[in-house]
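Here the complex is missing one protein chain, while the rest keep their positions.
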Amino acid sequence: MVFPVIAVTLFGRVLPTWTLSLATIAASNGLVALGIVVLARTGNVSFGQGLFFAAGGYGVALIANNWGITDAAAQMLIGAACGGLLGLVIGPLIARYSGIFFGMLTLALSMVFYGALVKTTVLGGSDGFNVVRPSLFAISFVDPREADFMLYAVSVVTTGLAGIAATILFRSEFGLASLAVRENNLRVEYLGISANRIITINFVIAAVFAGASGAFALMAQRHIDPQFAYWTTSGEFVFIAVLAGYQSVSAVFVASLALELVRSFSNLYLPNTWQLVLGVFLLAVILFLPRGIGSLWIRQRRKSAGVSAETSAVEEGAPS
Amino acid sequence: MNPVLAVRGLEKRFGAVVAADALSIDIAAGQRVSLIGANGAGKTTFVNMVTGYLKPDRGSIALDGVHIGRRSPRSVARLGISRSFQVPQLFIELTAAENLAVAVSGMHATTLSLHSPAEAPGRRDKAIELLQRFGLANLADRPISELAGGVRKLIDIAMALVRRPKLLLLDEPTSGVSAEEKFATMDRVIHAVAPDAATIVFVEHDMEIVGRYADRVIAFYSGRILADGSPQDVLRDPEVRRYVTGGAR
Partner (left out) sequence: MYLFLTIVLDGLIEASWLFVVALGLTLVFGVLKILNIAHGSFYALGAYIAATAVTIAAAHSLPPALGFVAMLISVALIASIVGLLLERGLLKLFYGRDEVVLLLVTYAVFLILEDTTKLIWGVNPIYASQPYELFGNVEFAGLYYVGYDLLLIPAAAAIGLAVWFGLNRTVMGKIVLAVIHNEEMSVSMGVRVNRVYAGAFAFGVLLAALAGALTAPKISMQPGLSSDVIILSFAIVVIGGLGSVEGAAIGAVLVGLARATSVHLMPQAELFMIYLIMAAVLMFRPEGLFKRETARRI
C-alpha cells in the first residue's frame, strides 16, 4: 500500500505545473471527503466539514503569522490538531443525532463559525488575510515550481498515509462495528457497545482529516477567508464522498481528482457551467451507481477473491 | 434463594393505554418461564422495560439485587440480561458471521480495536461456533438481506447468547415459523441456548409449545398478570381460557 504513495509522489516530478497544483487540491479535498466517508460508515453524513477545514486553516494561518511556524509538515500537523480538538469538543455533543438532524446540526455549527469569522475584524472579516509561503525542514523554496512540488509531495504523502490508515480502520473490529451502527444502532447498544462512542471516534477522525486538509488548502492559496467554512464548501466535500461511495478508499481520490479535472476544464471552456455539470454528474451517480464509483471495482474484487468474500461483503453488503 | 430478576409494581402507560399495570414478578435461576397473552397484552413492553429500552412510569426492576430500572439497554446488557426481538434486529447488509463478530467484539472489550482485523481467527471461530449450534454454519458468509425470516430469528437469538447472559428474554422465538416446524425450531433454540443461558423467559403464542417447554407460565391481559404458575394450572385457569387461550386459538 505504501508503494503507490511513493510512486505517485515521485510521479509529480514529471507533471506539468498546472497539474501539480490541481493534484494538490485534489489530494487535499480527497482527505476531507475521506473523513466524510469514515463517518458515513456509521450512517451519518456531515454537511459541515467546512467547520474543521476552516479551523485547521485559520489555526495554521494564525500560528504561522504570529509565531513564524511555516514548515509544511508542522503546519499539516497543526491543522490536524486544530480540527481534531474541535472535533473532540463537538463530537460527543452531536453523536446522539442521526439522519437529517445530524446533517443539519453539523451544517448549523459550521455556519455559526462562518458567521463568527465574517464579523471578526482582527481576522480580516470576510476578506480574510494572507500568509507566507511554507518551507519544509528549514528549506525555503524560492522557485515556484519547486514550492509547488514540495506542497504536492507533502499533501500526497499525508493523504496517502491517511488512506492507508482508513483502509486498516475499515477492516478492523471498530470498522465493522461502525457499519453495524449504521445498520442498527439499537442492536449495537443491546450488544453492550456504545454507538455514540463509535460515532464520536469516527467524527474526530473525520475532523482531523478535515483540519489537515485545511492546512493544505491554506498553503496552496496562501490566503484564508471565511469561505472555508461556508456550507457550499462543505457541500463539495460531501459531493466527492458520494461520488466515491463508502466502499473503497482509492475511489475517494479518484472522485476528488475527477472533480478537480471537471472543474478546471469547465472553467476553461464553459464558464458558469461547472456547477451544472456537477449537478448532472451527481444525479447520474446517485441514480446509476448508488454505491459510488468505488462499486465499479469493489464488486469485481469480490467475485475474483473467494477467501476475502467476507471483507468485501462488509464493503459491499449486497442489496436484497 | 434470591431471584435472578425481581420486578415490583411495574407500571407503564402510553397515553390512555395501560401496557403494564402493577406487575410484580420474581424469576429464579434456572427457570424457564413463558409469557402468554393476546396481542397488545403488554408482553413486549415488559421485555422492553426489563432491558432498559423503556423507562417504567413506576416500580422497580432488580437483577441479582442490583436496581436496573433506570439503566440503558447497553448497561443492562453488560450486567447480564440479553434479549431477542419480535422482529429481528440485525445488521442487514452484513453477513451472518459478521453480525455475530460484532456481538463477540462487544463482549471482549469496552474499547474496540481500531486496527485488529474484524475477521481475526478468534472472533470468527466464536461466531461460526454459535452459528453451528443453530445449524446455520453454512450460511455464515451470506448477508442477512439474503436470508429468510426464520433464519433471521435464529441469528437474532444467537446474538443474544454471546454474552452468556444471566437472564435471556426471547420475544416470540417461533413466530413466523410454520406450525409443523414450530417444535423443531423451539427444540433447536432450547438446545442451542442451553450452554450459555440457564434462565430463560420466552414469549409464546402456541400453547402446545408452552406446555412442552415452560416450567412456569405467566398470562398477561391488558397490562395485568392474569395468572402465574405451572403450565398445567395456568392453562386450565378459567380466566386464562376465556381471555388468552380460548376461542380462536
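As written, the chain order gives the labels A and B, with residue 1 at the start of each chain.
Everything that follows uses one rule, which is that contacts are C-beta pairs under 8 Å (C-beta built on N, C-alpha and C of every residue); 3 or more make two chains touch, one makes a residue touch a chain.
It should be emphasised that the depicted structure is a prediction, and the values quoted were computed from it without experimental measurement.
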**Fill in**
Chains in view that the hidden chain touches are A, B
**Contact residue for the chain not shown (choose from A:G83, A:G103 or A:G192)** = A:G103
**Request:** Against the chain that's been left off, what residues of subunit B make contact? List them.
**Result:** 44, 48, 53-54, 85-87, 89
**Item:** Touching residues on subunit A - with respect to the absent chain
**Value:** 45, 93, 97, 99-101, 103-105, 107-109, 111-112, 114-116, 118-119, 125, 186, 230-232, 235, 238-239, 242, 272-276, 278-280, 282-283, 286-287, 290
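The rule is short, and it goes like this: only the chains that are shown with their structure count from here on.
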**Complete:** The answer for subunit A against subunit B in the complex is residues 168-169, 171-177, 179-180, 183-184, 186-194, 198, 201, 309-311, 313-314, 317-320
**Item:** subunit B residues touching subunit A - in the complex, by the definition given at the top
**Value:** 51, 53, 72-74, 77-78, 82-83, 89-95, 97-99, 101-103, 105-107, 109, 112-120, 123, 141, 143, 145-146, 159, 162-163
